[in-house]
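All protein chains but one are shown at their positions in the complex.
All chains are identified by letter, namely A, B, C, D, E, F and G, in their written order; residue positions are counted from 1 within each chain.
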Amino acid sequence: MVMTEKRERHVLITGFGGQGIVMAGDILGKAATLYDHKHATMTQNYGPEARGGACSSQVIISGEEILFPCVEEPEILICMSQEAYMKNVKSLRPEGTLIWDTDLVHTRKADMHHKTFHIPATRFAEQLGTKMMANIVMLGFLSAVEHLVHAEALKKAVLDSVPAATKDNNIHAFNTGREYGTSIIKGLVKPEPGKHQD
Amino acid sequence: MVMTEKRERHVLITGFGGQGIVMAGDILGKAATLYDHKHATMTQNYGPEARGGACSSQVIISGEEILFPCVEEPEILICMSQEAYMKNVKSLRPEGTLIWDTDLVHTRKADMHHKTFHIPATRFAEQLGTKMMANIVMLGFLSAVEHLVHAEALKKAVLDSVPAATKDNNIHAFNTGREYGTSIIKGLVKPEPGKHQD
Amino acid sequence: MNGDEACCEGALAAGCRFFAGYPITPATEIAESMSRRLPQLGGIFIQMEDEIASMAAILGASWGGVKSMTSTSGPGFSLMMENIGLGICTETPCVVCNVQRAGPSTGLPTSVGQGDVMQARWGSHGHYEIIALCPTSPQQMFDMTIRAFNLSEYYRLPVIILADEVIGHMNERVIIPREDEIEIINRRKPSVSREDYLPYKADADGIAPMANCGDGYRIHVTGLTHDDRGYPAMNAEAQEQMVSRLVDKIRNNRDKIIRTNNLYLDDAEVIVVSYGISARSAMQAVRNARNDGIKAGLITLETIWPFPEELIRNVARRAKAMIMAEINGGQMVLELERCACGACPVSLVSNFGGAIIHPNLILNAISKAAKGKI
Amino acid sequence: MNGDEACCEGALAAGCRFFAGYPITPATEIAESMSRRLPQLGGIFIQMEDEIASMAAILGASWGGVKSMTSTSGPGFSLMMENIGLGICTETPCVVCNVQRAGPSTGLPTSVGQGDVMQARWGSHGHYEIIALCPTSPQQMFDMTIRAFNLSEYYRLPVIILADEVIGHMNERVIIPREDEIEIINRRKPSVSREDYLPYKADADGIAPMANCGDGYRIHVTGLTHDDRGYPAMNAEAQEQMVSRLVDKIRNNRDKIIRTNNLYLDDAEVIVVSYGISARSAMQAVRNARNDGIKAGLITLETIWPFPEELIRNVARRAKAMIMAEINGGQMVLELERCACGACPVSLVSNFGGAIIHPNLILNAISKAAKGKI
Amino acid sequence: MTTSKAVKNAPPHPMDSLLRTERIPHIWCPGCGIGTVFSAVISAIKNTGWDPNSIAVVSGIGCTGRMAGYIRLDSFHTTHGRAIPFATGLKLARPQTKIIVVSGDGDLFAIGGNHFIHAARRNMDMTVICVNNLNYGMTGGQQAPGTPLGAKTTTSVNGAPEEPFNFSYLASACGATYVARWTAMQVRSLRSSISEALEKRGFSFVEVITPCPSSFGRRNRMGSALEMLKFYQGRSVIRGDIDPKDASMDIDKEIVVGKFVDIERPTFLDYYEKFNRPQIPQWRSLHGDSQKAR
Amino acid sequence: MTTSKAVKNAPPHPMDSLLRTERIPHIWCPGCGIGTVFSAVISAIKNTGWDPNSIAVVSGIGCTGRMAGYIRLDSFHTTHGRAIPFATGLKLARPQTKIIVVSGDGDLFAIGGNHFIHAARRNMDMTVICVNNLNYGMTGGQQAPGTPLGAKTTTSVNGAPEEPFNFSYLASACGATYVARWTAMQVRSLRSSISEALEKRGFSFVEVITPCPSSFGRRNRMGSALEMLKFYQGRSVIRGDIDPKDASMDIDKEIVVGKFVDIERPTFLDYYEKFNRPQIPQWRSLHGDSQKAR
Amino acid sequence: MQKTKKYQINPQDENGSRKKRQGQVIVIEDRCKGCGFCIANCPRQVLRVSSVFNKKGYHPPEVNDTSRCVNCHFCEILCPEFAIYTIEYDDFNE
Partner (left out) sequence: MQKTKKYQINPQDENGSRKKRQGQVIVIEDRCKGCGFCIANCPRQVLRVSSVFNKKGYHPPEVNDTSRCVNCHFCEILCPEFAIYTIEYDDFNE
């Protein structure tokens, strides 16, 4: 239903190395290409650090061939660290959607004119056993609050991308995020208050 | 007396690696530049072998700056090996001078239209203690039979170029060659018969 | 699949069964994929002690009759140069993939650059010709790796894939054809007996059939200047003969080797030339220019070496201006300038690395050029 | 004195007191002379385990405040490329002498070649500019080695002497001037305190003063892209800033760096361009041509990099034809073609190595060109 | 809670004077042992009491190699594997400077192995500290020359098919005058060894077995950084004057730690002077000065 | 006088079948020991009885490196120092081929040192023969990693300021499975050692102390080639099962010769198969075949 | 107790007998990456994980019982981040 458009949809996922930022972008791209049969590019931006350095993945999904693979003004910006938020929020399109990890980002009130969502993805993941799945929680959440790819496609792409032994856990994480998102969208849950800087 | 000319004089000294061919060329060049104050170039041609490979040194002496340093048609060709003789004799100018080591080269009758001289330089050197001085014997001989540089200049250049401990021996070798040459020129000595191939 | 992984799959599809390499960002994933995939296919992966050893090892493996490859980025590519020269001189088929990052020196290891294109041509000492291919997508990484092996086996030389960090790390869909849809070229084998075989005697097309180690031909292979038998021949004539062959087998087959992807050349007034990731920006810019009513065209250099001299000479005569887009201080633009030969002005859109060229920069240059302001 | 020995003496005269090297024909005599001479002058000679180590060692020694040098030939030059890049990126003064032999690969170790001129420009990965000088005689080996050190100290980069086997092994008289007749340039030192010192902040002329190790400035030096303080800065802006400086300090000073030896350019119709040993043949040919009544001229590229673009552009407009004479498959002729820019035809007289170009070949080309047959 | 914020007028961290504090936090992962080794290095340098301007640090490329960028001394971050030859040039140009080379196992022993063995043979006067984290950290965890046989890395997913080098033994076989090994946890002994190595005239070598939790640890299911730190330490057995050949380095069995070599041997410069210029005494005294200057 | 001319119908020289006779005489100097080592190599190969098409020779650059050009086997004359990695690729591509690497001390241990130690560590299945003539012959006699301390060469006119490597010890420290040393004169023992090395599975190493009369001999006033040959042999002491560390290589005192190491250890390919494809038996059998084929 | 012994920490540190001195622990919170090295290896169990998030999202250590610190500096030298150090209590609280 949401997939007929030809225009390019630009998503920027940002955070620290080690949070699975690139993997999240990859899964999103896979979902779009392999299961939704659209075009997608995912490029990454990262520093020399294995952990803790600024890191982002840029995903473009489109009905047509994508040439320039950079996301300069995302319509969806996902922030999983304060640094990433500070650096990237300015680039978000005015009508764009801002999504962040409730615990890791203190937003500025000034940025709240965007469509905004947040989820304590890292906390949820920790509760599910490991912080490492925060990215999957976030993807589940994304699938609920924004229609980029089919949720089923995304779920399949998750299964494709994680080690066999962790498939169940990851689907669980995905569902956790998705359910939380759905509840919020449906107004079933009032989101926790976000933390503001100012 | 012989040094006033501006024209380039081309000398090709040939033999095997290890016979001191390059050193002989170097000494000749030094004599011309350092002591006769002319221009000279010496270039070498050799293979990867430290010993026994074909080897030549090309000396050009001139009153003027020398540009192209190759000796293509020597006016003086010195051959210290059979191989060198076979390879190079064709290049000698018709009016040129052919000089060889009596024991090491069997000449062809056909080549005897040149001005020719030969000396058992290696044998003389062996008699003086070491084969290694054959090149110096040859230089002494050359100084007697052809007027390229002043004999004194050549002698000084020899002294410049050999290890201190061997200076006396080398001067002796030089004189041996020079005396043999002078005697031949003066007809005092009849040269040994050369060895012909055919 | 990202470009690095596509490169690995392409190599396997081409029949590569030996990989020796040394990790380096952003090419490491090629080696890592190979280390996983090769054992499954009966091949061998070895991580060598450095890039020099890796390059030497693939030459050895190629003489052992196995299609071989290594991958690296700038610093490792510099180290491979001596042995790439050995591969050229001994006419050894193999493939080297350089996923370019921004240099010089260690530079920006995790960011894009296209600063090694001249190095790919001239990086080893002495005179020679080379073949280098530039992919613009993971799909092309796959396809071109196969082509690289084919060219390498046919023309008997190390073929270079000059990718870049963005292509290497970019994820896009890659379609892997069925095995029987892939054209594979294998080295030509000698058809004569051991006594009659002259390992470096070329057939009419300039390519000499190649006996592998163990085929019974008792070959001798040397990086010294050599004669038809492969024996060292230490003179200028042998040098002339050998290097002529090395050079001519490429020069005389330029038409078969060179591939460009031409867009709107028929009526283009401003022609952009580009390659690798920059060519995607260029294509975007050219399309936008067309939308703006400017007659722009694009030549994407899929084969970057040999350079398509004739094509450029021809189009330069008809063009108002030409523009090179590349991520370096101006390298292929020099070739463009040379071949445009004054027939039309040539300009450069570039940066020194670390970021893709923005299509708008190229578009601006196109607009200016269209207005004659170059 | 042969060219190699002259190179050694030039280095010593320039103040070189550290040499690290590895033997290779035809450059070995430079190292050998250094090993004899340096201890006499209080300097250090070390034979390293290979050329990579040699290059690294001279960079280290230079940061230790001592003028340093290495020498090699093609195969070793290829191996040095990565660390030449480090020298460029870290702006380390030092001199590398490549006495060229015929390649590619091991080639003809004892014979002449000029096949490394493009490699000298492009051999290391990433984008940069370089300075390279080409001597035409042992005397020039001496003089240019001094100039190489001066340029290197002033512009802070590895400067390359591109000699060739004939020059290296040719014996000619070399006049060594008195010490006080030799102009020596030393690196600029910082004039500010440790706190205020920014090691990579350039003065107005684009050159940054250099503190040595031990001067108390606690410098940090890295081959990563770095900012003014010398600290790694992993982004495209820093890259642009750093590489621009590296490139501009050469590009903006071309006029001061480039030296050519021009003969009969005033009225020349056919202009030969050449360098190194080939330039001697070219000069012979030009003189002969003049004797034959042909208005020939000669540009000898004493500085081969940067290439004298403007000079060539200018003379090309006035010339009937230009000819490049070089011992390779056509390298600098590409630059000539590029800069002639279609203004006059350009041709090449060359061989692939192993022998000097005969003046008559050049003379023939001149005659033909004079008759418009090019 | 006693934090720097809470404690008013707290003096700066005692190691800050040798840190390029403006660059802290460093890039190393949480729990990476390189930081601990770095701390030991700084602490050992402080112990010597030398003029900091007479000490230089040279490193290659890798996570460990970044150390040169954080120490407030003349410091050189060179090319991958080439720290030792760079340091060789630096040392020979400035014999009065004390040189510390610190780099990773891959840098020093894979691509840089040749320089290592030759510098040890020549007895080039420098202290080489190897952070042996059993893999290539910087590039994401590939097999290294110290990777245990069968261990999993990104280029040996089924197990490394090569027996590793025993770096300390190799160093001693090549002629190093001082050789010691510790695990990162044994940071006090490590500091003493580094101090001894620094005071040593000649080629001294200290190997530190260090957790790389992000790459090696993760792939070999070794738990958290802390667990790795303790694991290596738990495997370690201190054995002093053992034949270096027997100083086994096997994380599955035992990691022999301690000081294995401490000998005297003329350095390259000693021999160079002896052969080339016995007649120039001031040069030797320059070298002598340097010993003092430290 | 009994010469080949005089003896009618004389059969060819027994080694001619493995010689590229059209290239003889070779480039080595009169009395150069490389020729003698070459003779031992050919003779050892003939002894094995293997199919000559299943043997390949790889060498680097140098006088010794030229050996590859004279042997009538598949033979590869590579780049300076890179014979071993080239041979590594060749071996892994063709496990059924037996690889002999023969090269000079400079080639194998100066520029090529890193490849040597890693191949030994990996136990790459090949036989490496080092002609140790104590200098760089090809380039005219410079200092080499085997040049004795204080010896004169063109780059150490006053004496080499570095203690040399003990190659055999280094090989053993790095894990070689077979190590032996002889002087060129002990050509029968040398031949046996080469034969044993060839039969060995794994990285085997044979070092031969060989006269280079033109360069090393001349500069160190060692007399004629024959005198050098006898001198080295005279300095030699045969000691079999000595600790390789004690196998001293000192031309001024004693040159310990003999076989120092002869052990079994899985090769790189053994481990590679074990970890990566225990399930593919035909591959192992291919390797097994090769053992037979020899 | 057995547990810390295993890590070969000076027993004097452990029982505080080395010197009659007391340390004051200082944590530079924003440098901390929460590895827990200091906490787990303090011979006197002076430290514990705090609940604070620092700028990078880690929990720096906090002092459990300041009087137990014997100023042995072990935490200081072990910390990979130069995030913790101690000073003589008296030096400071004067």
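Things to note:
The rule we apply is simple: a residue touches a chain if its C-beta (ideal position, glycine included) is under 8 Å from a C-beta of that chain, and two chains touch if they have at least 3 such contacts.
No experiment lies behind these values; they were computed from the predicted model shown.
Displayed chains that the missing chain touches over the full complex: B, F (touch as defined at the top).
Contact with the undisplayed chain is limited, among F:82, F:98, F:191 or F:259, to F:191.
One of F:39, F:96 or F:248 touches the chain omitted from the figure, and that residue is F:39. Counting the whole complex, the residues of chain B in touch with the unshown chain are 16, 52, 81-82, 103-104. For chain F, the residues touching the chain absent from view are 1-5, 7, 9-11, 13-16, 19, 24-26, 28-36, 38-40, 43, 185-188, 191, 224-226, 229-230, 233-234.
Keep in mind that, in the parts below, only the chains that are shown with their structure count from here on.
The fewest steps needed to get from chain A to chain E, moving only between touching chains, is 1.
If each chain is reduced to the centroid of its CA atoms, chain D and chain G end up 58 Å from each other.
With touch defined as above, residues shared between interfaces to two or more other chains in chain C number as follows: 25, 39, 49-50, 52, 75, 82, 85-86, 105-106, 109-110, 222-224, 234.
Residues of chain E found to touch two or more other chains are 25, 28-30, 61, 77, 79, 110-111, 113-114, 118, 138, 140, 145, 156, 158, 268, 272, 276.
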